[in-house]
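Of the protein chains in this complex, one is absent; all others appear in place.
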Amino acid sequence: MVSTILIAICVPLLAFAIGLTFIMFKLKITARVQRRYGPPIIQPIYNLLKLLLKEDNISHGVIFSLGPIIALAGSILAVFFIPIPGLNLLTGSGDLIALLYIMAIGSLGMALGAGNTANPNASIGISRALTLMFGYDLPLVIIVISVILQYHTTNLADIVAAQANGHWTLWTLPLSAIVGFVVTYGALGEHPFDIITAPHEVATGPMVEYGGKHLGFLMINHMFHIYIEIALFVDLFLGGASNLFWFYIKMFGVFFIMMLCDEVFLRFKIDDAVRFFWKWPTVVALISLIIVLVK
Amino acid sequence: MEKMTQDQVRTIANMLRKRSLWMIHYCTGCGAMELPPTMTSRYDMSRLGLAPFVTSRQADILLITGYLNVKTLRRVITVYEQMLDPKYVIGFGSCALNGGVYWDSYAVIKQLDRYIPADLYIAGCMPRPEAIITAFQDLMDLIDSGKADGYKRYKRDLAYYKENQRKVLG
Partner (left out) sequence: MNMSLELLLATPFIGGLLTYIGGKVHRWVRNLIAVLFSLATVGEMAMYYNTTFKGVVWGSLFGSNLVLQTNPITWLFLFIVTAISLLVIVFSIDDMKKEEDEIVLDSYYMQLLFVEGAMVGIVLAGDLITFFMFWEIMSWTSYFLIVHGGKKSMAAGYKYIIMSVIGAYAMFIAIAMLYAKTHSLVYSDVALALSQASPSFIIWTVVLLSVGFFVKAAVMPLHTWLPDAHSEAPSPVSPLLSGVLIKMGAYGLFIVFYGLLSVNLAKNIMPSVFSTPILLYIIQWLAALSIVLATFLAIMQEDAKRLLAYSSVSQIGYVVLGLATGTSLGVAGGLFHALNHAIFKGLLFLAVGAVIYRTGTRNMSELGGLVKKMPFTFTALLLGIIALAGVPPLNGFVSKWMIYEALIQKKEVFLLIMAFVGSTGAFLYVYRLIHSLFLGQLPEKYENVKDVPILMQIPIWILALSTIVYGIFPGLAMDVIVKGMKLFGFTPIAYNLFGFPEGTAMGSLTVINIAAVLMTAFVAVFIIFILFPKTRQVSQYDNYASGQELTPDFKYNYSFGFYMSFGRVIKPILSMSIERVYNYWIDAFKIFGDYYMRRIYTGNLETYNSYIVIVVTIAAAAVLLGGKLW
């Protein structure tokens, strides 16, 4: 019992720590690609603590303050459903399909909070966020179904187990894995899919009125978000991992490639982003699905 | 005891604050031209933990980059009041200091800290990136020693500032 509670406390902390290191590396990678020296490596910690310790915080209403809290609670919930090496806490209580919906709780919380600001930038940001979600959801669903059919189970722990000994989905279903990468990348909202927060158009979109500790909580939520998306990708396509070290290395590898992509792209228009997702990723994912069906 | 921990918290907080200063992109005059080189690869101000940010709620520093005409002043005050404490203001270039080349213009205010409290001024028309970075470092020292208290002054002397603002804005 005690050990369960300890694990239950440790898992979110672990996810947070991994997300935090990713953000650290992100700033540094961006700087190096742009031939800058870049901020100190622990800059995100300074930023986060500074935000949390702001003396003054404003709120536009209860929902405004609850938004980041719901978002963070939803993210923590989702963390428990993703198998970590050696720890499958709640994978028996809900499967991959449940996870897809649990991951929406975070976005819902953020959308509610942002909506309460009465700021058009925030509303446009949310409108774009949901539209983009609708966009990448179609290929995402198709590849998830192809993975499910491949392993005849919707239980994530079983899917990970079935990929043991190097039988990664990446090798057996390469097309799905490629689409999975694109979709995960879109879900992270990096260039060219950073339409939601586009600072020059909608002034960081949903975050426009958030400052102080609220923004700090949203930053923490973002770290969780990075962890969830990439860990899910690693579990689905890179065979999970046998210990935490390899898990981290795999996740970092995926993240590193994504950050390099982030540097070279410009920004899509929102309808073009949706059209993009509904065109090539969808077609490729369908081909992969048909391969699984026929096999 | 209570006071001591509070002091300690404040010291730690100040230490963190000076290492993570977010400035709002709000360019009032031609001095803003010197900010892009300061931000980008050549001078790279992110080394000091500085980053440009978009909205008034997220930012810590307000840069008054040059001449401030009366029309803009109204917006600057709104932005300043929307920023969350602690917040710092840097007057940028001679125009903010004493009117500069616009010393006799009817449309430009002459002395910034009659309207909002400035923590620091950078002299020059326009100041070079080196000067800007030095100014940021000075601001950090001020924050560390607790002397960058413009936002407290604004609260304390609100009547004075409001009076001056009303005089020009009507």
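Chains: A and B, in written order; residue numbering restarts at 1 for each.
Rule of thumb we're sticking to: contacts are C-beta pairs under 8 Å (C-beta built on N, C-alpha and C of every residue); 3 or more make two chains touch, one makes a residue touch a chain.
Since the structure is predicted, the reported quantities are computational estimates derived from the model, not experimental observations.
Per the touch definition above, the residue from A:D194, A:E209, A:D235 or A:D262 contacting the chain not shown is A:E209.
Only one residue in the set A:A17, A:A31 or A:I63 touches the chain that does not appear here, and it is A:I63. Checked against the full complex, the one of A:I42, A:I97 or A:I249 touching the unshown chain is A:I97. Residues of chain A in contact with the chain left out of this view: 12, 52-63, 65, 68-70, 72-74, 76-77, 80, 90, 92-98, 101-102, 104-105, 108, 111-112, 115-121, 123-124, 126-128, 130-131, 133-134, 137-138, 141-142, 145, 148-149, 152-155, 203, 208-209, 212-214, 216-217, 269-271, 274-275, 278, 289, 293. Those residues of chain B that touch the chain absent from the view are 26, 55-57, 74-76, 78-79, 82.
Methods note: only the chains that are shown with their structure count from here on.
Per-chain Cα centroids separate chain A from chain B by 36 Å. Listing the residues of chain A that touch chain B in their complex gives 27, 31, 34-40, 43, 46-47, 49-50, 53-58, 199, 203-204, 207-212, 215.
Those residues of chain B lying in contact with chain A across their complex are 9, 13, 16-17, 19-20, 22, 40-41, 44, 46-49, 51, 54-55, 57-58, 60, 83-86.
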